[in-house]
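Here the complex is missing a single protein chain, while all its other protein chains stay put.
Naming follows writing order (A, B and C), and every chain is counted from residue 1.
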Amino acid sequence: MDQNVAIVSYDLLEYKGPNELGMWNDEATFLVAKQAFEKVGLKKEDIDAVVIATMDGQDGITISNGMLVPAAGAYERDSIRIENSTLHCVMSGMAGILSGAAEVVVVASSDTIEFDYDYITNANQDPVFRGPLGLNAWQGYGLLAMDYLRKSKVTETDFARVAAKNYLCGSRNRYAHIRKAYSDEEILASRMVGWPLRRLELCGMSSGAGAFVLASEKKARELTDSPIWIKGIAAATNSYLGSWEELSSQKALKTAAKKSYQMACITDPGKDLDFMEIFNPFSAYELMAYEALGICPEGQGCDLLREGLTYPDGDLPVNLSGGSLCTNGPNSSGLFRVIQSVMLLRNEGLGEELSNLRRGLVHDSDVGIGAIGGDSHAVMILEREG
Amino acid sequence: MTGKTIKKEWTLDLDFSNPMGETYTRFMEGLKEKTFLGNRCGERTFFPPRPFCDRTLEAAGEWLQSDGTGKVEAFTVIHEKSKGVAYPDTEDFPEVPYVLGVIRINGSDQCLIHFLAGFDSDDPKAWPEKIHVGLEVRPVWSEKRGGHILDIQYFEPCE
Amino acid sequence: MEEMAIKRTVYSWHAPYKVTLGEAYARFLEGMKQKKILGNICPVCNGLYVPPRPFCDKCLEQPTEWIETDGMATLVTFSVALIQLPGLPEVYPITGMIKVGNSVTNFLHFVAGIEYDDRAELVEKVKIGMKLRPVWKEQRTGDILDLDYFQPVS
Partner (left out) sequence: MPRKVAVIGVGNTTYTSVRKENRERSEIASACIQSALDFVGRGLSLADIEAVYYATVDGFEGVQRPERSMDCFGQSAGTPVFTVNTGGTAGGSAIKDAYHIVAAGLYDIVLVYGCCTLIATVDAQQILNTATPPLIEKPFGIGAIHLGGYYLNRYQNEYGTTAEDFALVAAKSHKHAVHNRYAHNRRGYTVEQILESPVICHPIRLHEICPVSSGSCCLILASEEKARELSDTPVWIKAMGCISDTYMVGYRDFLGFPMLQKLAQKVYQEAGITKPLEEIDYAEVFNPFAGFEYLQYDALGFCEAGKGPKLVREGVTDLGGKLPVNLSGGTLCTNSGIAASVTRHAETCLQLMGRVEDQRQVKNARVGLSHSWGGPMGQFNTLAIFERD
């Protein structure tokens, strides 16, 4: 890229349980967008475009972005909604800025509504082969976790351990929805939902909202002393039908990671990155993602965990926010990770003193809406100055 | 703000009639007759069939027939009943706990997700040990078959 | 290949949703229960919003001042459904854009309470610019339909 794009401001609500926020999507979005603007002195007229990360089925209204865009400042302005992930929205905003169409773009998302997760993730399946089996996301996670269990040396205890690591981080994060540090034993003792996954290894639903502001390099310099630069970003999508090898190999995540590393000139992600925020809707997924993201060889994800490398005090902490097991806004989970990463890079407190983080990776995906196939993944590399 | 709130509920009610197209219709008509159809797309073989090649968009070629036997590639034991869209015949769903499997029909370059049952144990805790990757399975046909995926009630071990 | 009747998957969605609405909506709907049409005012553009809004779209500010209107309104535009359209609830045939008091916005609601034999007569009987008053239901639950319809003031 011959020009840079930065995240210059953000605001995030403290996440709660479904339908516990006491606001509708537009009210919550207004609250966070307004705060994000005020932090850097932006006015409504400075906003060039709004990009919304939501899905109709999760809002109970078709074309639900309509409700959100004016709340984020889009009245008489450009707006769009992209459903795959928040990082796909960032790509849209970046493209707007790099093409010269915009200088300041808002990315916003919110979750205030309680819906039936099983029902909706079943409605996300095709109506010919998978929908009629009642397949939903949690069941799909079971298939992926079992596959991983059989293909590598990972154990069910590792699954519990990686979940416990997330709960530990979540317990220290005031923005997290679930703030209880469950132990390995408690996790293993929680009820079996779909073998090999237990209730505490599966994400729930959270409510909350957030917004962040993207700006061109010129505008970013005007607005803030601590811009967070987007050094690399890429997306890829998996097939829906295919061999099990194709559907379980995390090909799209690998592709997106490789491209974003190239863009950010990262050659050894395990060393070049200071932290990662990974979408982990079920415990095992985080370990699978270590492998796909290239921070360890295939089949050795559990070694990183066992050696403590990805713990808060390790060399490459993963999911300091507590991850998706603690906080999972169905629409805004990616946005949550982006903002938490910005907070880490700016040392704006997640309960832990981590002041030397300079470069981090954010992963986002819609694997949570259907689990098996057709999932899009995106990877972004963020960096602070100095 | 006063923190005043009001609770509301609603449902999204919509009726659909989704065309299956020729390839899937033919496959489903086959199920009615207890046959498992597939087709060839270039170098690859697909059970169930595909209407076109996902790499080149070329229309699929020759039709193939199988007895529906295959191998288990992955599975999960479902312990919790969940609510889903009311597709036709979903009332015949297995009771929990049940097993959902990924099956590769012999010769296919594509997998199929379906129910697995008929293990010689009633203890769901034992199932993860009874089932293994590579286990040979065959379809068990439903009594009433209307030409859809649940015309296969489940897959059972061949042995 | 012989002609084959193409199969269709026929099904319905019934997806449930729950939400807790915040102050602007809650106060307005509570007002409905008491036969009150409330509005709120943007502190920047001074625009009156009926129904009230959690924020002013134009200024991106939160309206802070609340007022109770007398419910008297003007018809901005309307549409008359001359047939009952399939797939839509059976409701009064006229919906209108209704400006309550000097609201800067319109209230979408029914226009009814007009005698007719044939829906086509309504096209002549209802005029843009007509004055309207609210007609309330006996049973009110804190819902937008606590207000039954707006009726022309003759």
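Methods note: a residue touches a chain if its C-beta (ideal position, glycine included) is under 8 Å from a C-beta of that chain, and two chains touch if they have at least 3 such contacts.
Here the structure is a predicted model, which means the values were calculated and not measured.
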{"item": "Displayed chains contacted by the hidden chain, counting the whole assembly", "value": "A, B, C"}
{"item": "Residue, one of A:Glu76, A:Glu185 or A:Glu222, that touches the chain absent here", "value": "A:Glu76"}
{"item": "Hidden-chain contact residue, picked from the options A:Ala123, A:Leu188, A:Ala264 or A:Ala289", "value": "A:Ala123"}
{"item": "Footprint left on chain C by the chain that the document does not show", "value": "6, 11, 17, 21, 25, 51, 53, 57, 76-83, 85-91, 95, 97-98, 105-110, 120, 122-123, 128, 143-145"}
{"item": "Sites on chain A contacted by the missing partner chain, in the whole complex", "value": "1-2, 26, 50, 55-57, 60-63, 65-67, 69-70, 74-84, 88, 91-92, 94-101, 120, 123-128, 130-131, 234-242, 246, 251-252, 255-256, 366, 369-370, 373-376, 378"}
{"item": "Hidden partner chain, residues of chain B it touches", "value": "8, 10, 12-24, 50-52, 54-57"}
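The rule we apply is simple: only the chains that are shown with their structure count from here on.
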{"item": "Whole-Å gap separating chain B and chain C, where each centre is the average of the chain's CA atoms", "value": "45"}
{"item": "Averaged-CA centre spacing for the pair chain C and chain A, given as whole angstrom", "value": "38"}
{"item": "Rounded Å distance, chain A centre to chain B centre (Cα mean)", "value": "30"}
{"item": "For chain B, residues contacting two or more additional chains", "value": "3, 5, 7, 10, 12, 16, 18, 20, 24, 85, 87-88, 148"}
{"item": "Touching two or more other chains - residue numbers and ranges from chain A", "value": "19, 22-23, 57, 60, 116, 119, 123, 127-128, 132"}
{"item": "Chain B - residues contacting chain C, complex", "value": "1-22, 24-26, 28-29, 85-88, 147-148"}
{"item": "In the complex with chain C, residue positions of chain A that touch it", "value": "18-24, 26-27, 30, 33-34, 37, 44, 57, 60, 70-71, 73, 75, 112-116, 119-120, 123, 127-128, 132"}
{"item": "Chain B partner contacts - residues on chain C that touch it in the complex", "value": "1, 4-23, 25-27, 29-30, 142"}
